[in-house]
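Here it is, the structure, as structure tokens.
A single protein chain has been removed from this complex, and every other one stays in its place.
In order of appearance the chains are A and B, and numbering begins at 1 in each one.
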Amino acid sequence: MSTQHANALQAAIVAIIGVVILYMILSARGGRELFIRRIPGLAAIDEAVGRATEMGRPLLFSTGLVGVDIDTLQALAIAQYVSRLAARYGNRLIVPAVDPVIFAIAEQLVREAYTAEGKPEAFRSDDIRFLSSEQFPYAAGVMGIINRERVASTFFFGYFYAEALLLSETGQEVGAIQIAGTPATTQIPFFLASCDYTIIGDEFYAASAYLTREPTLLGSLVGQDIGKALLMLLVIIGTATAAPHLPLHVVSQWLARMLHPGG
Amino acid sequence: MEQSSQFWSRRIIWLLLAIATGIFIVVKVKAVMYVSRPALSLYEAVERVPADKIIVVSCNWEPGTRGENGLQTEALIRHCLRNGKHFAIFGWAYPAGPQLGQQIAERLQGRYHRRYGTDWVNWGYKTGQNNMVRAWAQNIPGTIKEDILHKPITSYPVMRGIRSARDVGLILEITPSDTLVTYVRFVYGIYGTPIGYACTGVMAPEGFPYLDAGQIVGLLKGLAGAAEYEQLLHYRGEALKRMPAQSSAHLLIIALIVVGNVLYFRARRRGEAPGRRLST
Partner (left out) sequence: MQARKWAIVAAIYAVSGLLGAVALWGLTHLLSPVFRPATGVAFGLAIAASVVLWIGLIAVIHRLPAAVKKRIVVTATFVAGLFYVLEYYLPAKSAVFFWRAHHTNPFSPMIFTVGDAVSVIFGFTFFLAAFSLSLVHGKSIAARRPGYHNSIAFFVAFIMMAVFGLWETYSPDTTLIHHIGWIRRVTAHQVYDHLFNSMYVPLTATLFSVLSFYMATAAFRAFRIRSAEAAFMMVAAFFCMMGQVPLGMWLTHNLPLHGPLSHLRMEAMANWTLGVISMAGLRAVTFGVLVGGLAISLRIWLNLERGAFFEQEL
């Protein structure tokens, strides 16, 4: 089965999950109440910003090492929330960017947050800086900023690679309260070891829904959960029929043939 | 007081780690590695590549990971040169990657009497990411055009008969990032070209789902993977020489975890606050 074009099963799976997500979005917009459990890391954002303001030290928000991508867009959505809080309390928010496009978006986003809170004069354009598009130069730059500015709270949201531990340990050294969220599964252990709050896996994608309680985002979140349940059902069916001696083994073979790329 | 103890405990730990790893610069210890199944599979895949196909050594790594990816690249290129397998160095994620691969191949080629252009070539760094890889898989000379020396790649004997991914016997993806999925999606998924994966230790768990699904033929996990490969080549290279230092570092970290927990349980028995809780 080639991956150049989707086959019928792949298209059906994506279509079903897509329809479920869209249906839940419509339901939420129609007034349906949807439950979302408490995510401690996101609930602590307010505390982190408040603590930094009390200490009179700035905040730092890193959007990860990837350019314009859905992970970075999600991180920027969280950055907007943090920047509104920072602006409200009159605190500085430093956003080191790894990509020129992200730099431009972040600058506009933070500037408008300060303007919306009625404090345009508190915005410092030098706090939004492009450092480098390379991994370790970026890490070195952020570590330098954390040490020199003695930031009181750090936020690491986005896709990170090996520099994750470098950044979070530097924040530990200066005594910052640290909140991290990343879909990068290999970096989660390092954030768990060094950060006060860590958001794991697809909780990261729930962040914008959690913070804004916007019906569209809540509906999408519930739709995602249903989509995951459907995928789990497929896995269970495939596993249950995998044994060769079973009469339904042909189901498992068909699923493997339709979903396994290559050749 | 707490800050002062934290300050000194950090520095003592760093000094211990420096001694634990640095001592093996002067003390020579011979390390023996038992080769894992993923590394052996990759070795066998390289051995199986037929003479009329080329191996792509995809150097998608940067100088920062030279300690792991650099040694993996050296072991893999050494295998290709030793067995007379034609290979092409290539990169599209980090501009420095192909240049670093070039330095390694140039250093090793004389030992096995191989020549640039006849036995291997360097296609250099190409921009375009996914789009470029898709076009490359369909038409290699049309996409690559020139090598790292700005000469047409079709002028080299090693490129004779190499048109598309169907003429590639194996792709060796050496990287610290998640570039493997591009090759799986646009090359293995369409042309069935076998892929081997050599990654940093921290990225290794992400390679296992692909290995289990048969989408990659083998896996080298960081410095240990490079050492296993050198063991298979019966060559005592830098990776094997550094394994005692890694053993020592791992032992030290385990000892630190044990000491940390002993102190924690003692503090808990005394009723002292254990420090800031970590939460997910």
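Keep in mind that, in the parts below, contacts are C-beta pairs under 8 Å (C-beta built on N, C-alpha and C of every residue); 3 or more make two chains touch, one makes a residue touch a chain.
Keep in mind that this is a model prediction, so the values were computed, not measured.
Q: Touching the absent chain: which residues on chain B qualify?
A: Missing-chain contacts on chain B: residues 9-10, 13-14, 16-18, 21, 31-34, 36-38, 62-67, 96, 99-100, 103, 127-128, 130-132, 134-135, 201, 204-206, 208-209, 211-212, 221, 224, 243-244, 246-254, 256-257, 259-261, 264, 274-275, 278.
Q: List the chain A residues touching the unshown chain?
A: Touching the missing chain: residues 4-6, 11, 14, 17-18, 21-22, 25-26, 29-30, 70, 73-74, 76-77, 79-81, 99-101, 103-105, 108-109, 112, 126, 129-130, 133-134, 136-137, 139-140, 148, 162, 165-166, 169, 172, 183, 185, 190, 192-194, 200-202, 204-206, 208, 212, 214, 216-217, 220-221, 223-224, 227-228, 231-232.
Following the convention adopted for this analysis, only the chains that are shown with their structure count from here on.
Q: Rounded to the nearest whole Å, what is the centre-to-centre distance of chain A and chain B, using the mean of the C-alpha atoms as each centre?
A: Here chain A and chain B have centroids separated by 28 Å.
Q: Where on chain A is chain B touching in the complex?
A: For this pair, the touching residues of chain A are 2-4, 40-41, 134-136, 161-162, 173, 175, 185-187, 192-193, 195-200, 260-263.
Q: Mind pulling up the chain B residues that touch chain A in the complex?
A: Where chain B meets chain A, its residues are 3, 10, 62, 64-65, 176-177, 184-186, 188-190, 192, 200, 202-203, 205-206, 213-215, 276-280.
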